[in-house]
Each structure stands twice: as C-alpha cells, then as structure tokens.
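One structure below.
For this view, one protein chain was removed and the others were kept in their places.
Showing subunit A:
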Amino acid sequence: MRKMLTIISNVLRGSASRNGAELVSEGARVVVSARTYADFTPQATFDIKKCDLHKLEEGPPLQAVLTREEGLQYYRTMQTIRRMELKADQLYKQKIIRGFCHLYDGQEACAVGIETGINLSDHLITAYRAHGYTLTRGGTVREIMAELTGRRGGIAKGKGGSMHMYTKHFYGGNGIVGAQVPLGAGVALACKYLGNNEICVCLYGDGAANQGQIFETYNMASLWKLPCIFICENNKYGMGTSVERAAASTDYYKRGDFIPGLRLDGMDVLCVREATKFAAEHCRSGKGPILMELQTYRYHGHSMSDPGVSYRTREEIQEVRSKSDPISMLKDRMLSNNMASVEELKEIDVEVRKEIEDAAQFATTDPEPPLDDLCNHIFYNDPPMEVRGTNPWTKLKSVS
C-alpha cells in the first residue's frame, strides 16, 4: 500500500506545475498528506544582488543560504505582517481604528530580514510605520491590533496607539520624524558603555533622511564609534513628496559621508538579512556605525488618510506588486527549489488568516481602558499623586 502511494505521488508530483498550480483532486490531497518532509530540499543557496558600496572595500556575500525551516518562518512572518496590515486597513475603514495608521504592507522583507540578521537581545528603534517591527521584536498580533483599536489589552494598554508601541529592546514607534535617530544612537551608546556586545538598529525613512538631527547623530555616532546600524527605508515617497523633489542627493546610503554605507534591494528578504549580518558584524567589531539603504515600496499611501495615488500611478503600484513583491519572491524561490509545497504554504496562509481573525476579534471585543487608568503612568517609581481634572473640583488619582 505504501509503495503504491509513493508511486502515485511521484506521478502526480511530476505532472504538477512548479509555480503553485492547485492539486484539486481528492486523490492528490490524500497523496500529499503521505508525503514526508524528507522529500523537500533542506536548504538551497541563492544568488542575491550585489550591494552598492560607499567607503567599503567589500560588501555582504553575493549568495545566501536558506534552509527550509528559515524559509517557512520568514514566509509566515511576512505573511502575518501583510495580513495584519490589511486587516488594520479594513478596521480603519470601519472606523474601529482611528487617528493615524501608517501601514507597512510591501515592506515586510525589511522588518523580517533585519530581525534575522540580529538577535532579540539587540536593540531596535523606528519611526511611526512600526507595526511590522513591533511584531518582529516580540509583540503579538493580538496586542498590536488591540492597541490600534485602543483597548485595554493593547500592547500599551490603549494609551499609545499606532505610533507608540514598545517591547523589550524595542523603543517604538516614534511620531516625530527623525527624532528616533538620536535616540537610537543613545541606545547604542548605552550598549558600548555597558560593554554588552549588543548593537542598535536605528531606522528612518527617505523623508526623514534630510533631518538635521540625523546628521548631528551621524557625527557623534562616528566620533564615538557607537555600535549603531542606521537604516534608511527608502520607499521612494516621503508622504506625498517623491525623493527627487525632497533630496538634493537621493543616494541615501552615501549621506552619512564619513560613515560607510550599503544600498540594497529591500524587497529581497535574503539580501536584507545578509546585509544586516554584515553590518552587525561591522558594529560589533568596534568599527563604529554603518549605514544601510533599503530600497523598498509601500503599497498603501502614507497613512490611511492618503489614497496614495495622487503622487504616484496605479500602474507603478501594480508593477511593484507583480514583479517585486517580497512574499511572492520568497515563495517562488522556495517552490522552484522544492523547499516547500504549494499546499504547505497555503496551510500557513490559512493559519495566518486565522491568527489575524482571532486577533481582530479580540481587538474589537476587548473593553476600552478603564477611566481610572487615565492619569496613571506619568512617573515611574513614584508614590501615588493627584492630578487636576478638567475643573478645579475634580482631582484624579495617578499611580506609577
């Protein structure tokens, strides 16, 4: 019986298309479930694009090894970010999420690739397009979504919202463009001061890249050799302004001047991973800061109040989706190298969808924060105090 199943499976596998055609027959499904994981390629080596280098003799390797486990994990995480952001889009349109909501779909390879190049014990800080990083840095979809809907189960108990989510060694989520960059260098200073061999990844966008405080930070980080990886996520538009209209020099990887830099394809998770590993090694070896420019793209507008098509064409967005989507790129690589099956990836999709649905369910049913939490968390480690309410007769309680 077993031998017959194997023969049938080989025949059916041989006739299946490599690029994800569905095996719809009942028989095929039975066969697939008898397939062992030993049938898959455990790992494969992929050529990745060469990085543009600035003040560097050599760059990251031109090949990346991907194991099956890694591939499935990257796929799952990127898909989770993608689905989570799309769900947030839905909830925003239903007015269940309010205020600012800056979505990350399209840029998943950056967050996932960076995280695989560092350790959880390292540090990371970014700007307001932060949901993906909150996840890769240890947050759960549930607590991220509940924060977006402003509920007590949110990662910041509903007090921060989209732009102010924190986890261990993840310093947000920052609303003021560029302000996170000196903060990140400060975290790196602490790493060097404490001698713990940790580094800080400090992200900013192409819009922020022109901020003066970033250049102040480049200067000090370089002077003091801080273990800081500056990463510019260049998604080609700072809100509604294209890079050509905002920057006299769009070679963001060179803008650090005396800081060595790399420019790479931010849609390829393996490229991002290898470059991050390279950069982390540079920092950990005491050479000081390094700069990476990730060329990436956001499918949504700047935020939910921006349709994103007044300053770019739908054709451009569609072209990126069809030719450079980070999740499709990984999926194609894995399938064409027999590292996973279409069904397996679909199963992951189903699991991810379920996780997002459950999280959305939680995020829409969890109660809002209690009113007596209003004035808490002003000061840390302080005795309880009184806070003036909206009128002189109202005194509210505040605890640490």
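The working rule: a contact is a pair of C-beta atoms (placed from the backbone, for glycine too) under 8 Å apart; a residue touches a chain by one contact, two chains touch by 3 or more; residues count from 1.
By definition in this document, contacts and distances are computed from a predicted model.
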**Message:** There's a gap in the complex where one chain should be. From "Cytoplasmic tRNA 2-thiolation protein 1", "Thioredoxin domain-containing protein 16 isoform X9", "Coatomer subunit zeta" or "Pyruvate dehydrogenase E1 component subunit beta", what does UniProt name that chain?
**Reply:** "Pyruvate dehydrogenase E1 component subunit beta"
**Request:** Consider the whole complex, including the chain that is not shown, and state which of A:45, A:63, A:305 or A:400 touches that chain.
**Result:** A:400
**Prompt:** Quick one: which of A:68, A:83, A:102 or A:123 touches the chain that's been left out?
**Reply:** A:123
**Message:** Touch as defined at the start, partner being the missing chain; which of A:62, A:350 or A:378 qualifies?
**Reply:** A:378
**Fill in**
Missing-chain contact among A:64, A:91, A:187 or A:271 belongs to A:187
**Request:** Extract the touching residues of subunit A with respect to the undisplayed chain.
**Result:** 123, 125, 156-160, 164, 166-167, 171-172, 174-176, 179, 181-191, 193-194, 200, 212-213, 216-217, 219-220, 223-224, 376-382, 385, 387, 392, 400
